[in-house]
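Every protein chain but one is kept in place in this view of the complex.
Going in written order, the chains are labelled A and B, and every chain counts its residues from 1.
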């Protein structure tokens, strides 16, 4: 069994954004030289997500509006977590979008459907944060 | 290390439905001949889910009503994604229910609690779509 781990760094200049990281994850897979196995990709921070969906900017705006409706940022005083911080909503939004994805690796490729793309979902940006890619297989 | 991959096809005649796929996933496990490892089961489409919950029709009706409240289909014009399409809500519902499940394989069986069953959640059906089963182990 082979194993591979790499941390990817992101610094999003806004509070919230969706970043397509598919090609970076594919780069990790190529580097690992693993042909068949499982690939885990997860946010290493608890106010961010890694998820798989469509690379379509209209949809990303829909996610932004929808998440803000489900877990509004303001007023920040509505959350007990917001004593010294103002990011409670980011911890909630991250649960809706998820921490991680697990992806099949088959014959050296991400075993994806036609429209599957991997996104880093940032909900409390403006600082350096990490995503982990771990691959096991052979 | 052994590895196994199989794509299962579904064509749901309605826009939305929940389909119990537990026996098909168990069939994949038997076919793989893997005794101990991890099994990934994921939707290969971004308007569908694979999730684990109860095989109870009342609950499935509750999910339908609840998801329609959290992310309503109509009016379709409320979503920027709905230019040529009308399925933005399906991309949102799928995030609540999840893309994938990872299941332990122990002594040749899905290592499940009493009531755990695997479902394909369709949110934009009436066409052929795929679910992937990937298993690694020994």
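To be clear about the criterion, a residue touches a chain if its C-beta (ideal position, glycine included) is under 8 Å from a C-beta of that chain, and two chains touch if they have at least 3 such contacts.
Keep in mind it's a predicted model, so treat the numbers as computed, not measured.
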Which residue, B:29, B:97 or B:133, contacts the hidden chain when the whole complex is considered?
B:97
Could you tell which one of B:1, B:19 or B:76 touches the chain left off the display?
B:1
Touching the unshown chain, subunit A contributes residues 1, 3, 5, 38, 40, 42-46, 70-71, 79-83, 88, 91-92, 94-96, 98-100, 102, 130, 132, 134, 136
In the full complex, subunit B touches the hidden chain through residues 1, 36-38, 51-54, 56, 58-59, 61-63, 66, 70, 96-98, 101-104, 106, 111-116, 136-138
